[in-house]
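Only one protein chain is missing; all other protein chains are in place.
What follows is subunit A.
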């Protein structure tokens, strides 16, 4: 889990409030989350206390982001119905519906998305 550093440490004294600080809402696994507009989905999930983003396709164990720079592919999630999205390269958006990626895709799962 990650948390924001104190305002005192982040703020420059002469800085007007930053439009990037606007708070937006999205869901992960059906739970409502709040995020800083402009953040990556991975950072937003970490800030909301989510450490595990997916289950592996081989053994089904939980994984979370490892590199945060697009290299490891352990941050894969389903964004608005599209799988295999790298959360660390995806900007979070108002109203985004995010699901953890659960293992490999199966024929059943494919049929369900088609319906």
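As a working rule, a residue touches a chain if its C-beta (ideal position, glycine included) is under 8 Å from a C-beta of that chain, and two chains touch if they have at least 3 such contacts; residues count from 1.
Note that in this section contacts and distances are computed from a predicted model.
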{"item": "Listed names \"Aspartate carbamoyltransferase regulatory chain\", \"FAD/NAD(P)-binding oxidoreductase\", \"Transporter\" or \"Nitrogenase molybdenum-iron protein beta chain\", matching UniProt entry of the absent chain", "value": "\"FAD/NAD(P)-binding oxidoreductase\""}
{"item": "Touch list for subunit A against the chain that is not drawn", "value": "1-6, 9-12, 15, 18, 20-21, 36, 38-40, 43-44, 46-47, 51-53, 56, 58-59, 61-74, 76, 82, 84, 89, 91"}
